[in-house]
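These notes are about the structure you will find just below.
Heads up, this is only part of the complex; the chains shown haven't been moved.
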Amino acid sequence: MKRIVVFPGSFDPITLGHVSIVKRAIPLFDKIIISIGINSEKKNMFALEKRILWIEQIFKSEPKIVVESYSGLTIDFCKKKEANYILRGLRTSADFEFERGIGQVNKKLAEDIETIFLLAEPQYTPISSSIIRDVIRNGGDASSMIPKEVVL
Amino acid sequence: MKRIVVFPGSFDPITLGHVSIVKRAIPLFDKIIISIGINSEKKNMFALEKRILWIEQIFKSEPKIVVESYSGLTIDFCKKKEANYILRGLRTSADFEFERGIGQVNKKLAEDIETIFLLAEPQYTPISSSIIRDVIRNGGDASSMIPKEVVL
Amino acid sequence: MKRIVVFPGSFDPITLGHVSIVKRAIPLFDKIIISIGINSEKKNMFALEKRILWIEQIFKSEPKIVVESYSGLTIDFCKKKEANYILRGLRTSADFEFERGIGQVNKKLAEDIETIFLLAEPQYTPISSSIIRDVIRNGGDASSMIPKEVVL
């Protein structure tokens, strides 16, 4: 059976931390679906098309990686894509507490989908999309935290 | 003096975790007031009447338990009801940090009202009303996390 | 049924934080057994007799409170004493993580014994027996953290 994994998020925008997690996961999986969740209640900074384009450019030479968007529950999207794994990065214990709740409920709702966690690398631990948006919104320079393909 | 306790929350909706906490608290108290806080700034998923009805049905055979709604500070509602205790469940250390702030401030504002904590049972630790609302909103099946009396 | 509670600990020595928890628990219970666990693998600073004596003097005017020592599992001591409750104070989230493990395992081993938690008062949050022992061992003055009955 092929090992297909969904890496869900808003990627608003994708960060160097996200890129690191995906790259390190490549050897473990046969296919990685970077999955942009569409949440109509959340206002995004960057248009969906832009977020997709950036990710495609970053990973264009990596045949195992595709980008898709979805709405609804992540586990329903996994089933549709025949993915048995969800990939998540862990930076802080606040992250962990949040992820544990989501991960254990997902397991309850879909017993055969397993969430796999990788640690953020130390230099990326303080970086999050929300901090990056805050820097951009206030006219700061976020270029040290995002891939060069993310052209604001 | 009778031991009267207020169990405050939004109960939007009540979860199996809430029910477990209330049932385990029954022997310790003479009266348990499940108290639905009305917060005009928060948008609820379920109407107040529905939330009250569900709780009444779940505990209809338990004479010690009543359901009420209130607005304003929880400690003011306690005083009005002559309750000397507030009951809270603890699931995670994020919960704990939040509850400690509220509990210590309540103690400062009303020295004679004591907050009593019970641990969530392990199987209910990942369950919260907010995760349940998220599952429902996205068309998932939340029935394993809510009492059967909660008919969506 | 009488509400009997065990308040377990080493009390090496008893702190102002312990005293606060016990006093605030008095109205909730019919009997509080301050229970000094004897752990042959742990080296104590103060002799068991001294620790018992100090606690007896502190609570001598409080008829609901008794002091006892025990070895073995706390839940076995509860059963022997017909106590249905264990009382614990919570100061920090590190405390909470530790207590949750113990509390949930105790519940698994003895379904009808419930652990009840109270919050430490803010001024007692940094105080622990182990910090007090460290101060004493290094010749410092711990008198602001212990009851006056604890005569070193």
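Order of writing sets the labels: A, B and C. Residues in every chain begin at 1.
Everything that follows uses one rule, which is that a residue touches a chain if its C-beta (ideal position, glycine included) is under 8 Å from a C-beta of that chain, and two chains touch if they have at least 3 such contacts.
Here the structure is a predicted model, which is why all the values come from computation and not from measurement.
**Student:** Given 3 shown copies, how many make up the whole thing?
**Tutor:** Across the complete structure, the repeated chain appears 6 times.
FYI, only the chains that are shown with their structure count from here on.
**Student:** Is the way these chains touch best called a line, a ring, a star, complete, or other?
**Tutor:** Looks like a simple chain-to-chain line, open at both ends.
**Student:** Quick one: superpose chain A on chain B by CA and send over the rotation angle as a multiple of 5°.
**Tutor:** With C-alpha atoms aligned, the rotation comes to 120 degrees.
**Student:** Select, from all pairs of chains, the pair with the highest number of C-beta pairs in contact.
**Tutor:** Ranked by C-beta contact count, first place goes to B-C.
**Student:** Determine the centre-to-centre distance between chain B and chain C, using the mean Cα coordinates as centres, and give it in whole Å.
**Tutor:** About 28 Å separates the centre of chain B from that of chain C.
**Student:** Please report how many Å separate the Cα centroid of chain A from that of chain B, as a whole number.
**Tutor:** 34
**Student:** As a quick test, compute the distance in whole Å between the mean CA positions of chain A and chain C.
**Tutor:** Roughly 46 Å separates the two chain centres.
**Student:** Among the residues of chain C, which are close enough to touch at least two other chains?
**Tutor:** Where chain C is concerned, no single residue meets two or more other chains.
**Student:** Under the stated contact criterion, what part of chain B meets chain C in this complex?
**Tutor:** Against chain C, chain B makes touches at 1, 3, 24, 27-28, 84-85, 90, 93, 96-97, 99-100, 103-104, 107, 114-119, 121-122.
**Student:** In the complex formed with chain B, which residues of chain A make contact?
**Tutor:** 71-73, 75-76, 93-94, 97-98, 100-105, 108-109
**Student:** Okay, in this complex, where on chain B does chain A touch?
**Tutor:** Touching chain A: residues 92-94, 125-128, 131, 135, 138-141, 144-145 of chain B.
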